[in-house]
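One structure is given below, encoded as structure tokens.
Coming up: subunit A.
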Amino acid sequence: MATWFPIAVIIGFAAFVVGAMVSANRILGPRRPSPVKGQAFECGNPPSGSAWARFSVRFYLIAILFLVFDVEVVLLYPWAVAIRRFGTVGLVDAGIFVAVLMVALIYAVRRGALDPD
Partner candidate 1 sequence: MISGTIGAALDASWRPVLAPAVVAITAMAVMLVGSRLGEEDSEGLGWLTFSGLALAALCAFAAVGRHAPAFAGALIVDDYTAFFYCLIAVCAAMVVLLSLDYVPALELPSTEYYALLLSATVGMMLLAAAGDLIIIFLGLETMSISVYVMAAIARRDPRSSEAGLKYFLLGAFSTGFLLYGIALLYGATGSIKLEAISRALQSSALAASPLVLLGLAMMLIGFGFKVAAVPFHAWTPDAYEGAPTPVTALMAVGVKSAAFAGFLRLLLVYLPALHAQWGGALWVLAALTMSVGNLVALAQNNVKRMLAYSAIAHAGYILVGMTAAGGAAGAAVLYYLLGYAFANLGAFAVLVAVERVEQPGTTLADLGGLAKGQPMLAAAMALFMLSLMGLPPLAGFVGKFYVFSAALQAGYVWLVVLAALNSVISTYYYARVIVAMYVNEGAERKLRARRPGLSVALAVAIAATIIIGVDPRPYVEMAAGAYASAAGIARSGVRAAFLAH
Partner candidate 2 sequence: MVNGVVVEFPALKLMLLLPALGVVFNLFLGRRAGRAIVNVVSVAAVVGAFLLALWALGELLALPAGSALKATLWSWIYVGPLQIDLGLRFDALAAVMTLVVSGVGSIIHLYSCGYMGEDPDYARFFAYMNLFTLSMLVLVLGNNLLFMFIGWEGVGLCSYLLIAFWYDNAQFAYNGRKAFVVNRIGDAGFLLGIFALAAAFASRGLWTLDFAAMREHISLVSSAVATMAGLLFFLGATGKSAQIPLYVWLPDAMVGPTPVSALIHAATMVTAGVYMVARLGFLYQLTPATMEVVAAVGAITAFFAATVALAQSDIKRVLAYSTISQIGYMFLGAGAGAFGAAIFHIVTHAFFKALLFLGAGSVMHALGGEQDMSRMGGLRRKLPVTHATMLVATLAITAVPGFSGFFSKDEILEAAYVSGHYWLWGLGVITAGLTGLYMFRLFFLTFYGRSRVEAARLPRLHESPAVMTIPLVILALLSLGGGWIGLPAGMLWGDRIGEFLRPVVGQVKSVPGLEALALSAVASAAALSGLVLAFVFYVAAPGLPERAAAWSGALYRALREKYYVDELYDFLVTRPLFFLSDVAFDRVIDSYAIEGLVDGAAAAARGGAAAIRRVETGNVQHYALTYLCGALAVLAYCLYYSMRHG
């Protein structure tokens, strides 16, 4: 236990220093906000445009599709673990599940969600 004590002291001291510096800044520093100070820092240039840069919606679409299909596959893991216990019926059931996912995939492809630009 004793060996841990210095470390605790150091952690405590570090926390104190950080806390003191942050709060000293708050207490001592003058705060006169102005629009210029509020601007985003762009290496001295006036910032132009919104911080909300426009990405192509395609990125978003593919990300969403990935997310959904990825997570659906989660449901196959428990089945895979117990595959022998479920036998044929389980195989059929899993086949149906995958078939349903396939329908979604076909739909996505036909709608052009996966087309490269």
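Please note the rule applied: contacts are C-beta pairs under 8 Å (C-beta built on N, C-alpha and C of every residue); 3 or more make two chains touch, one makes a residue touch a chain; residues count from 1.
The candidates came about this way: all candidates are chains of the complex that A comes from, given by their letters.
None of these values were measured; they are calculated from a predicted model.
Enquirer: Just to confirm the interface: in this complex, subunit A touches which of 1 or 2?
Expert: Answer for subunit A among the listed options: 1.
Enquirer: For the complex, give me every residue of subunit A touching candidate 1.
Expert: The touching residues are 88-89, 92, 100, 103-104, 106-107, 110-111.
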